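As you look at this complex, bear in mind that one protein chain is not there, while each of the others sits in place.
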Amino acid sequence: MPDSEAAVEIRGEIVVRLPEDYGMVSLRCALDTVEIEGALSRWAGTGMPGNGRFARTNKGSFAWMAPDELLLMVPLSELEPTLEAVRDLGKSIPLSAADVSDMRVLFEVSGTGSRDVVAKGAPLDLCSAEFGPGSFRRTRLAQVSVMVWMEKEPAIRLACRRSEADYVEEFLKFAATRGNPGFYS
Amino acid sequence: MSRYSAFAIASKAMRRHSGWERVWTSPDPKRNYDVVIVGAGGHGLATAYYLGKNHNVRDVAIIEKGWLGGGNTGRNTTIVRSGYLQDDSVAIYELSRSLYETMSQDLNFNVMFSPRGLMMLAQTHHEVRGYKRTVNANSLQGLATEFIGPERVKKLCPIIEINGPRFPVLGAFWQARGGTARHDAVAWAYARACSKMGMHVVQQCAVTGISRDEEGIRGVETEKGPINCKKLGVVVAGHSGVLAEMAGFRLPIESVALQALVSEPIKPCLDVVVMANTVHGYISQSDKGELVIGGGTDGFNNYSQRGSFHHIEETVRALVETFPIISRLKMLRQWGGIVDMTGDRSPIISKTPVRNLFFNCGWGTGGFKAIPGSGWAMAELIAKGNPGPLAAPFSLDRFKEGRFIDESVAAGVAH
Amino acid sequence: MSKRLSEGGRLIDRERTLRFAFDGKPYSGFYGDTLASALMANGQKIIGRSFKFHRPRGLVASGPEEPNALVSLGEGPRREPNQVATTAELFEGLVAESQNCWPSLDFDVGALSDRFSRFLPAGFYYKTFISPKNGWYRLFEPAIRRMAGLGKPPELPDPDCYEHFYAHADILVVGGGIAGLTAARIAAASGARVLVVEQRPNWGGRSVVDNVRVDGAAASEWVRSAVEELEGFGAAMRLKTTALGAYSHGYVLACERLSDGSNRKGGLRQRLWRIRARKIIVAAGAIERPLVCPGNDIPGVMLASAIRDYLTDYGVAAGREIVIATNNDDSYRTALALSDAGIEVPAIIDTRPSASGELPGLARERGLRVIESSGVAKIFGKRQVRGVAACSMGGSGEISEKINCDAIALSGGWSPTVHLWSHSGGKLRWDDHWVAFKPDPDFPPLGDDGIAVAYAAGAANGELLCRNIAADAEMASKRALADMGIDAVPVESPAVESGVENEAPIEPAWLVPNNMSCADRARSWIDYQNDVKVSDIDLAALEGYESVEHAKRYTTLGMATDQGKLSNVNGLAILASDLGTAIPDVGTTTFRPPYIPVAFGAIVGEAAGNLFKPVRKTPIHSWHDDNGAIWEPVGDWRRPFCYLRFDETERNAVNREVLGTRQGVGLLDASTLGKILVSGPDAGRLLDMVYTGVMSSLPLGKCKYGLMCNENGFLMDDGVVARIDEQTFLCHTTTGGADRIHAWMEEWLQTEWWEWRAHVHNLTEQYAQICVAGPKARELLEKVGGMDLSKASFPFMGWRDGRIGEFNVRVFRISFSGELSFELAVRAREGLALWETLMDAGKEFGALPYGTECLHVMRAEKGFIMIGDETDGTVTPQDLGLHWAISKKKFDFIGKRALERSYLNGSNRWRLVGLELPRFKSKEQLEDGAYLYETSAVNEHGHAKMIGRVTSTYYSPTLERPIAMALVESGPDRFGEFITINSKDEGKAIVAKIVEPVFLDSEGKRQNA
Partner (left out) sequence: MLKLRCPNCGFVADETELSCGGEAHVKRFGPGSSDEEFESYLFLKKNPKGVHFERWRHSYGCGKWFHAVRCTASQEVFGTYSAQVEGPPRELFDEISRRRPGWSHKD
């Protein structure tokens, strides 16, 4: 549940700092090798996401971070079992994993103008052809690095480093409250 | 050549200024010279001038691919200071600064040297330590600099915000005799003085090749034909690497873009030069009233005199934070220059693998302030064939030996 | 006298009156007016003063190219100098003031300089004020600075806010006139993503003013439907948005004006667009040039097109009787428009031998008098035009007749607006037919793919006949689409008619009359704002400032706030004729962004105040804030420097923290330290290359201190490495090193040793880290309980996973303070809770938090080095006596080869020692950065010979005396020697004794406790 205190609303664009009820695991392995991709897919039940995408599996959401890195997002309650399972997996394929659940803070920008809000800080092309449900990008927001993805229109989620969360929150709220350029919406 | 003075202007005015002589002559080059200098920027012209003045070498041609003073000399932020840290830097930069003090009289051309004072803001404890260190070094080097507190900073520069929430001003490094000069005038004045000594300033004459044999240097190939010389000095800033390649060797240099900008002219509001190194910006106000602003260099090799706009954004961001009143002023013009950066960010004034071929380059972002001193040292090197104490430390072999002259002693934050 | 006509004015709403003030006088205008049109409607002739001679200046133009009508706009924090009246929208309560005049606009003392203008030719200041030494700086410069400058700087911070916006488009169209809209229409219809920006508040450009007919209807009709159509295609259409500059790879900056000067709503003032376009279509139109003739700067002399604009757009007449002076047909449109509006046009002075085109014909039909092959001998009037004297164009200015008038319309032809084309490298070509520089299609600006990134269309492309403009735009658009691999769908281009079939060609007329006398050359202006006259260009040419760059800089031609939009071509032409060369051979000066001046605030965007720069905060930040932390910026982090209690000084707080920790227990928030996990079969191999010591042999459960050099052999970082398991190491770095070292390891793995099987995770922010230090540290932790911390089972330099209270922690038994010390790593979200638990449990042991300064003092007492203090990028591990941390066995590590170079092995290197100092009267410690020197010797430069420097200096509350560490020439060989330190603030030299750099517990009893 979005914490309503943190919400700022102006003509439909809402910025929410999400509660920390998620776990994250960083997986480093050679995704481009068939065996490993196969092993992961079998383990997760579905294929792994391609570059610029994330995919829901029965083990959680996998986001493509880099040619040798996936980010696995699960509910916090699943974190410990997931870490266990990943360690087991590590015995069968060359893979290194790390619990990164506390490294980042998540935000959600909802409302029809969500793309316009994010485009005030990110050099991405956010038009629906380039960026829609299932899209996942790593880029910069103003002066810090962020991950940006869309689960369903029009809400956009962002994750930034924990230490920079206050900056990102202030930036997004400024962007959401200072008028909508109406370029994407 | 007639002298410049108020009287000269008055008398010429009577004849509607029809009687003025040319500032410099533009002859076609001869086939032979004792010395050829490639590059008619400030450093090249100063080199030629001191060859004549200090060493009585006057059979000199300065050849320039474009127009004299049209490179970095004419596109920098005109700051003159000598408050460096290392002995060798202070020696050449302070000679240079002191020559600026008398340049207008020496060359009978007003270069508008304005020793209005220069401050480098200390905005972190680390910077405070660094600048105090420099002040202590300077005192042993006989250089008048001091570390001043925030109140004094505010007094010297009222429009500064010393209690900025992000980077409060903790003090500043202050050189009272630092300042600015009129960049174009410096090149023009030296060119006029060189012409006066009978030297040839040859513009619109690009060098296409450097001719050498086992003996050493022979001369240069140019758009206006071959020119032979006994000694060749190359002083071409951004294009040093290209010239070195012509001579068959490589320099420890990379060419990058450095940008600057000016605001619209406003009435005087800034009487000193301010450099804020934490936030990468420096600013002064020209006599015309424009705020002259510079920042850091681009991060990649670049020979186009255009930089990337995000560097302008970073610089302006920093300066608006430090000088809040400028937010509603406007940027009038931005431009870029090509600067040559060496491995230790200090210049090269050196012999080369080729006998009687000498290079003066690598001044990076700090070339303008060094013009007279650099010319002085380079002239000595060319005339004697060996470096004097000024140039010796800046020789090429230092990179092989690991003998660096590193002014960037702030090693980054660490706790 | 200029005035508002009883009817007309397509942009104003006569129902809505707006009141405003200029120089304190109240005026009124209409909604839709610009400040310029409103002042003109009120008969205000003089609006500004020129830069150099403070001559009276009136309106010349109707757009952003205006060089004269600059005012200071607004009040209080919103007062803004150098606002161009022609683009300032009028709003209720607008307050404007004239600039660069004293005591008043009408009587300006500065204008005296005009009397002496003969003694102040171009560049006079280079030739005088030369002596005495310092004369310039002390006497002349201050006076000149006061005379120079335009508006007064603001006095208060900017209350408005700005933002940035990233936009992407296939095609960016600059200019919303017929050319721009036509090009955009084709592109959008063909499926391209199109963004159109127009600087004016309305679409259509000149066509609407010149009542051109498009497809048989009024241009305005077509414009309206074209815009609707474009919106239908999903094109983004932006008014009041000026493209400022084009940079490499199709990056264009544009500034959108979102509020008038009042910004009553207090919202955004401006938005800076960062546009990334695959192709740019430059359809920015053209700018008219004045004729250069004697007295052409007197208020009332305007551009012919501007007079037409004010008439059609705002229903304002520039005068009662307006004479036209021209060298082309277009300006006859002004004559016709004026006579249609019932304004007297006593004469049209045409420099051409015969004005026989259709437009002159229409003028004659209206009974207007055309005087052919004539020039302007003189313009009468001082503060405003009273009349004009005609002369033969071929002559030198003998007056042929005098004509009364109160305004004069000048037209010297048009210059295509090529700025954006040129910014990113497009070349220009001289066009003899239109007498102008225009884009050279053979040398367009190139994109990243090496093909054209910009295409010029319509007037901006030098196509000045309006009936050809649409076709030209269509061609540009199709070329752009083709280069992108998009097939253009056939779209009917509009048929544009100007009412005449043909326009007779313009004829160059650079000096009017041709053989102007010397006296007249000194009264004929080229650059109105900077007072550059023909005689100044003559002087530059005479003295050898022949290149256009020299002439520009010598005379200041084109360096005014309009950046030469009106003056450059006239100046070039006159320079060319002085030099006896052709205009294209003289060339142009480089066009630099921005196209029009842009507020620094807009460049800053949102990054002001709290958003100026990110502040990084640890999970325990809020506790520090609530408990008196004095913050120290460390990179983007904030760390507590110390914690103030009540009214104690920082110094006292630090001393208290040191003693409290040494005698009891202290807590440090060490969360900012880098924590980098290196894992994989080759992890040890990687660390053995990155660190100077051997890490691969580190036993499980153990920690080891390591040093990192850069490839140049100089120390770059240090920290403790822990062996987690067979294939995993955890590397601690300095705060500043965290990101740098992570990137450093990745770089080597990715670009040099990519076959090595190792992965690097930067876990810095995954954990909060708390250092518990002091003799009572163990007691405190044991009280909270959860794991065995006894010396026997958990010795110094070991680490364990376990529990402390409710928390899963990883405990490192390492010490940077020299005390018994445990560092607890806990997941970040639990960091604050653990900290509070420990502070709570620590009460009975007098536990206190300590900051970075206390940390520094303690490490210095112990003789530990600090990256950034003992090192500065030029110091090797050997210099610091850290040989023990450098492996002799390893064949290679990063920096090893560099350390073999002669200079880095010299016997005279400055090496680390301690200094035993006298007690100071003035203060507790030796100042930072003092140097050590030989009192007798000087170096080759005549400086005192330095032989070392103080790297760290503190007051040690433990030892109750000042301590210092220093780098001294072959220092370790000189223990016991006395050495001289220069101290500026002691005011005298200090003598210190060289000692071992360890001041406390050299055998390490405390940390091993």
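Going in written order, the chains are labelled A, B and C, and every chain counts its residues from 1.
FYI, a contact is a pair of C-beta atoms (placed from the backbone, for glycine too) under 8 Å apart; a residue touches a chain by one contact, two chains touch by 3 or more.
What you see is a predicted model; the values in this text were computed from it and never measured.
A.B. asks: In the intact complex, which of the presented chains make contact with the chain not displayed?
C.D. replies: A, B, C
A.B. asks: Tell me which residue among C:E155, C:D340 or C:D449 touches the hidden chain in the full complex.
C.D. replies: From the options C:E155, C:D340 or C:D449, the contact with the absent chain belongs to C:D449.
A.B. asks: Of the listed residues B:W20, B:Y93 or B:F309, which contacts the missing chain in the full complex?
C.D. replies: If we include the chain that is not displayed, B:F309 is the one touching it.
A.B. asks: Which candidate, B:P252, B:P268 or B:G388, sits in contact with the chain we can't see?
C.D. replies: Answer from the full complex: B:P252 touches the omitted chain.
A.B. asks: Could you tell me which of B:H17, B:H126, B:R212 or B:H239 touches the chain that is not displayed?
C.D. replies: B:H239
A.B. asks: Kindly note down the residues of chain B that lie in touch with the hidden chain.
C.D. replies: 239, 241-242, 245, 250-255, 299-304, 308-310, 342-343, 399-401
A.B. asks: Could I get the residues of chain C that touch the absent chain, sorted low to high?
C.D. replies: Interface residues of chain C facing the absent chain: 247-251, 276, 425, 446-450, 711-712, 743, 746-747, 750-752, 754, 891-892, 896-898, 900-901.
A.B. asks: Provide the residue numbers of chain A that touch the chain removed from this figure.
C.D. replies: Considering the whole complex, chain A reaches the absent chain at 51-52, 65-67, 69, 123, 137-140, 145.
Keep in mind that, in the parts below, only the chains that are shown with their structure count from here on.
A.B. asks: Just grab the chain with the largest centre-to-centre distance to chain C, centres being mean Cα coordinates.
C.D. replies: Farthest by centroid: A.
A.B. asks: Indicate the whole-number Å distance between the mean C-alpha point of chain A and the mean C-alpha point of chain C.
C.D. replies: Taking the average C-alpha coordinate of chain A and of chain C, the gap between them is 32 Å.
A.B. asks: Approximately how many whole Å separate the CA-defined centres of chain B and chain C?
C.D. replies: Roughly 22 Å, centre to centre.
A.B. asks: Rounded to a whole Å, what is the gap between the Cα centroids of chain A and chain B?
C.D. replies: 49
A.B. asks: For chain C, give me the residues that contact two or more of the other chains.
C.D. replies: Those would be 274, 607, 610, 613, 615.
A.B. asks: Out of chain B, which residues touch more than one other chain, so two or more?
C.D. replies: Answer for chain B, listing residues that touch two or more other chains: there are none.
A.B. asks: If you look only at chain C, which of its residues touch chain A in the complex?
C.D. replies: Residue positions touching the partner: 161, 163-168, 193, 236, 258, 267-268, 271, 274, 276, 606-607, 610-611, 613-619, 637, 677, 679-680, 728, 757, 759, 761, 763, 765-767, 827-829.
A.B. asks: Going by the contact rule set out above, which residues of chain C touch chain B in the complex?
C.D. replies: Those in contact with chain B are residues 51, 78-82, 118-119, 121, 124-131, 133-134, 136-137, 141, 144-146, 148-158, 245, 247-248, 251, 253, 274, 423-425, 518-519, 522, 535, 539, 542-547, 549-550, 553-554, 556, 561, 563, 590, 592-594, 597-601, 603-605, 607-610, 612-613, 615, 632-635, 639, 641, 672, 712-713, 716-717, 734-737, 740, 852, 855, 866-869, 871-874, 898, 901-904, 927-931, 933, 939-944, 946, 949, 982-984.
A.B. asks: Please name which positions on chain A make contact with chain C in the complex.
C.D. replies: For chain A paired with chain C, touching residues are 20, 26, 28, 68, 94, 96, 98-104, 116, 119-125, 127, 142-144, 161-164, 166-167, 170-171, 174-175, 178-179, 181, 183.
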